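Our next item is chain A:
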Amino acid sequence: MNTTEDRPSGRASSRDENASVVLDVRGLHVTYGSGERAVTAIDDVSFTVQRGEFVCVVGPSGCGKTTLLKTLSGLMAATRGEVFVDTKPVNGPPPGLALVFQEYTRSLLPWLTVLGNVTFPLAAQRVDRATREERARSALAEVGLSGFEEKYPWQLSGGMQQRVAIARAVAYRPLVLLMDEPFASVDAQTRAELEDLMLLVQRDFGMTLLFVTHDIDESVYLGDRVIVLSGRPTVVRRSVEIPLPFPRDQLTTKADPRFVELRSSILDQIRHERSGSHL
Partner candidate 1 sequence: MKATRRWGILGLELATPIVLIALWWALSAHSSSPYFPPLKDIVHGFFQTWKGSNLTTDLLPSVLRFLVGFAIALLAGISIGLLLGLSPRARRDLSPLTEFSRALPIAALVPVGLVILGPGATMEIALIAFGCVWPILVASTDGVRGVDPVLLDTARAYGLSRRQRIRTVVLPAALPQIAAGVRIAIGIGIATMVIANIFGATSGLGYFVIQAQQSFDVLGTWAGLLMIGLIGVLANGLYLIVQHRLLAWHRGWRASTEGS
Partner candidate 2 sequence: MSVAEPALVVVAVLAVWELLARIGVLPSSIPAPGSIVSSLASDMQTSRLWNGVLDSVGAWAIGLGIVVVVGVPVGVLLGSSRVLYAATRHTVEFLRMIPSIAALPLLVFVYGVGFQLTVVLVVLTALWPLLLQSMYGVHDVDPVARDTARVYGLGRGRVFARVTMPSVAPYVATGLRLSGTIALVVAIATSLVVGGSGLGALIASASNSGQNPLMYGRILLAGILGLILTGALIAAERRLLHWHPSQRQASS
């Protein structure tokens, strides 16, 4: 049984007025293509994320969830709107952001060992060798991969590879960790383990997470808050607080009547979005 312990007092709740806003998205608008074939993926998306929050983002298929993360991480340019990371405006990949992809195998460098992969972003930042190795090893320990440092990613199972990608993000110590449907490609059992791992990581490092998923149960299980997006052209429909207690547990939390209620409400909303959206 995977459990996480009580929240340390330092963890911010979204109601805490003194918590700093670490991610501020205002009026984001993303269109690609031009002329008649222009597609507006995101119309007007605004939201904030407080330090230490675990915010999940859900929406109907094709609603631009991935586009959102790509824009936030600087891989794609927004057509309009502003993004602030730690009050600084974003142009291009902002420092202090890490992104974990759905395709874990393809995001790991096959010519580097697990340790090499985890230290890779730090090496690029010119962090000295001793420090980056130490951070990497403790990150790997955190995700349960101690002892696998000298293996190559392709020698590991899918779930383990995703753990390496998570360790890489953790070692990087980002202000915000963006995750793009990271567990969509693993089997259900592994997914449950990785979900609990994220809760653990969140608790241990007080990390701020923006977690995109199509799995509503997952979003309610993990998040302090769930942002529900509309269909294309995408706007923020709702921001749902998840007052479920910590520690969260795959069995007890999911049996909680409030869990059922929240997920139903969100699912209902998304169904509504799906039928009403123009795709």
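Selection rule: all candidates are chains of the complex that A comes from, given by their letters.
Note that a residue touches a chain if its C-beta (ideal position, glycine included) is under 8 Å from a C-beta of that chain, and two chains touch if they have at least 3 such contacts; residues count from 1.
All values derive from a computational prediction rather than experimental measurement.
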All of 1 or 2 sit in the complex with chain A; the one touching it is 1
Note which residues of chain A are touching candidate 1 in the complex, please.
70, 73-75, 93-95, 97-99, 101, 103, 105-107, 109-111, 120-121, 123-125, 152, 154-155, 172
